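To start, the structure under review is shown below, and the notes come after it.
All protein chains of the complex are present and in place, except for one that has been dropped.
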Amino acid sequence: MSDTILSLMIFAPLLAGLILLLVPAGKEAARGVGFVVSVIVVLLSLKLFFSFSGASGTFEFVQKVVLIESLGISYSLGVDGISLLVLMAAAALFPMVYLLFKSKEKGYYSNLLIVQGAMIGAICASDMVLFYIFWEVMLLPVFFMIGFYGGPNRLSATLKITIYTIAGSLLMLGSIAYLGVAYQAQTGEWSFDMAKLTQMSLAGSTATLAFFGFMIAFAIKIPLFPFHTWLPDAYTEAPTGTTFVLSAIMAKIGIYAVIRFVVPIFDEGMQNYALILAYAGVIGMIYCGVTALAQKDFKRMLAFSSASHMGVIAVGIFCMNLQALTGTLYQVVAHATSTGVLFLLLGIIEERMETRTIGDLGGIAYKAPVFAVFFAVAMLASVGLPGTSGFIGEFLIILGAVKFDITVAVLAGTALIVGVCYMLWMFQRVFFEKNNQKTEMFKDLSLIETLTILPVIILIIFMGIFPQPFIQKITPAAQRQLVQHQPAAGGTVVQLTGNGEPQISYNQEKD
Amino acid sequence: MILNYLSLSVILFCLGILGVISRRNVFTVFMAIELMLNAANLAFVTLARLHESMDGHVLALMVMAVAAAEAALALAVVILLHKHKGKLDTNVFSLLKG
Amino acid sequence: MEQTATYLAYIPLLPLGGALVLGILHLATCQQKKISEKVFGILGCIGPILSFLLALRVFFTLKGLAAEERILTQKLFTWFSVGELDVSMGFLADPLASLMLIFVTLIGSLIHIYSIGYMAKDRNFGKFFAYMNLFLGSMLVLVLGDGPVVMFVGWEGVGLCSYLLISYYSEDRDNVIAGNKAFIVNRIGDLGFVLGMSFLFWGIGADGFDFLSLRSNAHNLTPALGLTVCLLLFVGATGKSAQIPLYVWLPDAMAGPTPVSALIHAATMVTAGVYMVARFSFIYAHVPVAGSVVAWIGISTALLAAVFAMFQRDIKKILAYSTISQLGYMFAGVGVAAYSAGIFHVFTHAFFKALLFLGAGSVIYALHHQQDIWKMGGLREKMPVTYKTMLVGALALAGCPPFSGFFSKDEILYSALASGHYGIWLVGVGVAGLTAYYTFRMIFVVFHGRPRDREAYDHAHEPPKIMTVPLIILAVGSLFAGFLNLPGIFGGDLEVSQWLAPSLVEHHPHTSWFIELLAVLISIAAFALGFRAAYRKFGEGAREPSFTGFKQFGYRKFFVDEVYHYTLVVPYQLAGKVISYFIEPYVTDGPIKVAVWLYRMAGVVFKFVQVGYVRVYAIYMVIGLSIMSLLLAQSLNL
Amino acid sequence: MTSTLLFFGFGLLSVLGALGLILFRHPMNGAMSFVVTLISLAGLYALLSAKLIFAIQLIVYAGAIMSLILFIIMFLNIQERDLPAEDGRWFYLAGGVAVIAPITILLLKAVKSLPGGDTVIVGGGFGGVKEVGVLLFREWLLPFEIVSILLLVALVGAVVLAGKREVKR
Partner (left out) sequence: MHDLMVIIPLIVVGAGAILLMLLASFQTLSKEALSILTMGIFGFAFFVQLAVSNSGDITPFNDIFNGMMVANTFTKFAGLIVLACGFFSTITAQTYFTQNEEFVLEFYSLMLFAVCGMLLLTLAAELMTVFIAIEIMSLAVYTLVGYDRKSVVRSEAVLKYLMLGAFAGAFFVMGTVFIYAGAKSTTFGTIAGVIAENGLVRSPTMVVGAFFILVALFFKAAAFPFHAWVVDVYDGAPLPVTGFMATAVKTAVFAVIVNFLVMNSELRDSWITFLFYISVITMLAGNLIALGQDNLKRMLAASGIVHTGYLIIAVAAVNAQEFTGGAILFYLAAYAVSTLGLFAALSYLGGKEEKRVSFDDFKGLAKVRPYSAAALSIFLLSMAGIPPTAGFMGKFYVITSAIEADLIFLAIFGIFSSILSMWYYLRLIIVMYFREPEDQFAIAEITFAPIGTIILAFSVFALSFFPVVL
């Protein structure tokens, strides 16, 4: 069991989705199947979470089947602290979608299943080629979901996201090939096993190319400024379930991938470009945050806010210290839950009001207090209020950033402000102020819906108050990721102790 | 002396190319291609003389055979085209483009 | 040396639990069947009162211990520990905390009780009490937090509550905007707090990131880093405690219900900044520069706010500005390293300012939400209790001996003088005069003279017992609280200061009794002048003055809000618009769009290249061939 | 000496024939001048003492293939109006020469790099029927065999493309 549990988690949804696609079935049946399978996945993931020790920081639940020995490509899976929480996020949140959105066709649900399977695969794969396969496969359902069930100009949106993402991942393909060749050159044997490849430490111009191959691919997926331009259209046009998938989980896989591949292998690349990338992160955060303020479309605003948060989360990676990295890994889940809930609740508004324009809404809080409370909790979590899951990660990231580079830290800190600006203003216009005849009709959450979302709300608060159980599973692996890597030279860093000396000193050893 | 023979064959070959790209008359074009093949033959025979080995002759024979086969098919195509349009202009046949 | 007390956690948890219960209850009932307000009211008051009792217990337990052992801790669980960063969810009660606890819980309970009356017939009665409880809980977490991070939880929690309560009447857009303003401005401060914490951690937080260990390692902190930390933390304080430049939110915060203004925006939350600075006294003491920065900002805030207060016509706004001004005093106090004096002023101010607000509340209640003092007048006869109690409060605020305000303020001014900050002292004295002036301007205009608005006056009446009783209690408090910390000259020996001493790092400057006396006399004189001026102008009910010239300028608060609006808010929104309507589509996405367009165009071009003439294809071949053969001839250098 | 003269004579003729093929507007004339080229090539083969090729060139090429082409030309009885009005012919010729020049130069240079040699008639049956035949069936059996397949394909192709019979549906 313990070595096939991952395969189960991957292929239960994947095969279920494919079979649903092939056989004729009603949409209710499809929805039922989807819900059951996703619940099974949740249970499996819980079992995995509690039987995961994480003390060593190495892969657990390893399964390995050689596919192509001539190139050392194998079907090999494994989970470690880096991937655990992402995996949990990918596994745990899905049942909500099936419960909340009933009025969709069969294809919608089967695509959801497939995308979940593929994403779990991408998270668990410990062979790079396998990872790449899942990474690409998880895009196709999104392509179809947006194209079929999306908004008015869905075609351009889906074409944009697909080509944009595939462009990135093809560059990554080149980099992966390069890694394999480099490993073959160093050791004489072919392998794409992460554990082996991460032993390498590459330098030189070609390695830099490969570094950017990876970075661009992941920067597009995350998305990192300035590669975010596909995001608003895609998030806005996509049906809510898909937006949820994209924002809550798929973006996180980008983050995860950076930590998994780029950090351990490309020391030199990180040394030279961490600062630039961190700046890209914070600039993107501010840029998208400021943009979100001006959005009239509720969903578009949330899309930009999501992008903005991803900026901060990305910063944590490039600070290259334990606190920031842990913060990032924690924030991945925190943001998954909060943003996920926000998008789902927005979906409910959309279903009931047939509009997403913020200006058309108002006074929902009086008609639907429960709804409003849930939304408020998720919102506060996403602006990082202490006591919610959002705070821990953000605090750790800023804390780490201070050590890495003060400017970056201050800019990253502005996330505290930027977030509340648009969120509160939106909250005011949507939930407060006076009702209009549209929102007079707004119904509060039904019991089922309440019970569906309540667990996540509780999780958000629980993760704010008792983060340690999660963190202690993360940290060893994060430590391992960092050991090969001497701290990247930021612009200005704080000398820890040392009396009397000027201790906010510029250190120039860039190389 | 040998080189003059080869140069002659080169010249004939290039004249053949010239014929192919400068004429629109199907017959002329095909005969120009035949000319190129003949130039090659001349070169083969000359080289056979140069190497004092008769492989060149055999090669020339083969080329002639191939040329004959091509000519047969080519003429069939010409007839076909003439049936369609009654013209031998290659530019008439430009339905497929873009 | 410190002892563990297992009941500390209950102090914040009781109100928090109350908040949870009330909230769920409210959510469950707000739609269809109502349950009586009594249930909510009682449930709402249980928590605060119980935690008040616990606070007393804490106080007496500490009192029972030797001075330097007066520390109670309770470590609940490891909150999060990453590498050398180890933050535990724990509580710490020392004399400083206990003092705060007592008055926070006491005043909190009183205001809860008062609110039962004030908020009667409000459709979201339950919600109100849930918020109030939540606030009290967060405030107690703030006070009891055993480390910066836990403190920050409360710090942000109270900010959230103040947002929720300011925008309580949320149908009215302005209230919500005021709430947003409060939250955002506070967030700006919190950024400073977070960064300060981070620096502090990388400085000395490696072994233990709670106050006790930090305090023991404070000497390792290098001056420059210390300065950075102090200033950053003070930025947080200015946000929370409404100092220059972040004070702008507090006047608008009066949009909330009056009890809220009394509890949050006068008595407790806004003093959190002072408390925090005192908490970190072990760092500030090392960095005098930071101290004087704090002091100067504080005293100039006091001056500015006092000037504003002189020209306001909204009774709550007057009180709001006076609050800011008093907070300025407190910061001046902690700035000149007289932490105990500052905290003591916090203590007394809590009483009389809460009293004043509640009094104003009952006036407003009586006049059906009329807040403009120039629409009031002669209410003395109509509501005597309110009048008398408010008079006490006013005297305390204005610093008339022997009311509490006099002693605490005098202590601050004296420490400023003694520690050689003459400038601060001078300004402080001036502000004292202004305080007396605007306070009695308010009193006279509201209660004396003849009514300006007849029919409102006729309907005016004394509020119910449940509202007046807290007033009386507070009045007593603000009358006698001063005597807890009598300076030597009045025969006391600063009991409160001594009580606080173990948890603060301060040294009392010793000067001659003459200086002390001088200081006292001068402050009394300042009060007298201010009072006299006020009496001259408004003593027997003046008619509404015309707000022109400097009056207008002062009434409009020197247009600071407008300046902020046009220098910060408008550009920000503009940037948003510019980015989303120009930069995003044309600049960021531009290159990609252009590339795609070029690609498409090239495709169109290549359609024309496929002309369909077989000869042309042959020509392509030959051209390619000849180019290649040129290259080949070169590479072979034939 | 005579061989040199003959070479230049035949060479000139063949080039003239080729030019005629390219330049004459009517394919009939072109074909005629192409025959001249073929025959002069045959002469050159003789000079290169390739007896068999000489004969085959005359019989098969100049004889059979060309007469087939001529036959088809006549069979289609092309009138002036059927001919393409190639107005830009001269332009194309000039451009073509310009384009082809590099190729020619390359080839000529390549030729120059070969070792020269004279072309006195080698006796001893070099290029005779018997010798070439032996060579053909010993060394070059495979090409010889598959050429038969090629001719078969050409046959079938010609039938399919130009045959007259009605196809069974």
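Residue numbering begins at 1 within each chain, and the chains themselves are lettered A, B, C and D in the order written.
Keep this in mind: contacts are C-beta pairs under 8 Å (C-beta built on N, C-alpha and C of every residue); 3 or more make two chains touch, one makes a residue touch a chain.
This one's a predicted model, so the numbers in the text were calculated from it and none came from an experiment.
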For the chain omitted from this view, which of the shown chains does it touch?
-> A, B, C, D
Decide which residue listed in A:62, A:177 or A:353 touches the omitted chain of the complex.
-> A:177
By the contact definition given up top, give the residues of subunit C that touch the hidden chain.
-> 599-600, 602-607, 609-610, 612, 614, 616-618, 620-621, 623-625, 628-629, 632, 636, 638
For subunit A, which residues reach the chain that was dropped from this view?
-> 21, 67-68, 70-71, 129, 132-133, 136-137, 140, 144, 147-148, 154-155, 158-159, 162-163, 166-167, 170-171, 173-174, 177-178, 180-181, 184, 206, 209
Identify the residues of subunit D touching the omitted chain, counting contacts across the whole complex.
-> 106-107, 109-111, 113-114, 139-143, 146-147, 149-150, 152-154, 156-157, 159-161, 167-169
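Convention: only the chains that are shown with their structure count from here on.
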Distance between chain centroids, defined by C-alpha means - subunit B, subunit C (Å) = 97
Distance between the centres, which are taken as Cα means, of subunit C and subunit A, whole angstrom | 36
Centroid spacing, where centroids are CA-atom means, of subunit B and subunit D in whole angstrom | 6
Which residue numbers or ranges of subunit D touch two or more of the other chains?
-> 96, 99-100, 103, 112
In subunit C, what residues contact two or more other chains?
-> 619, 622
Any idea which subunit C residues touch subunit D in the complex?
-> 619, 622-623, 625-627, 629-630, 632-633, 638
Going by the contact rule at the top, pick out the subunit D residues touching subunit C in the complex.
-> 96, 99-103, 105-106, 109-110, 112-113
In the complex, subunit B touches subunit D at residues 1-8, 10-19, 21-25, 27-28, 30-32, 34-35, 38, 41-42, 45-46, 48-50, 52, 54-58, 60-62, 64-73, 75-80, 82, 86-92
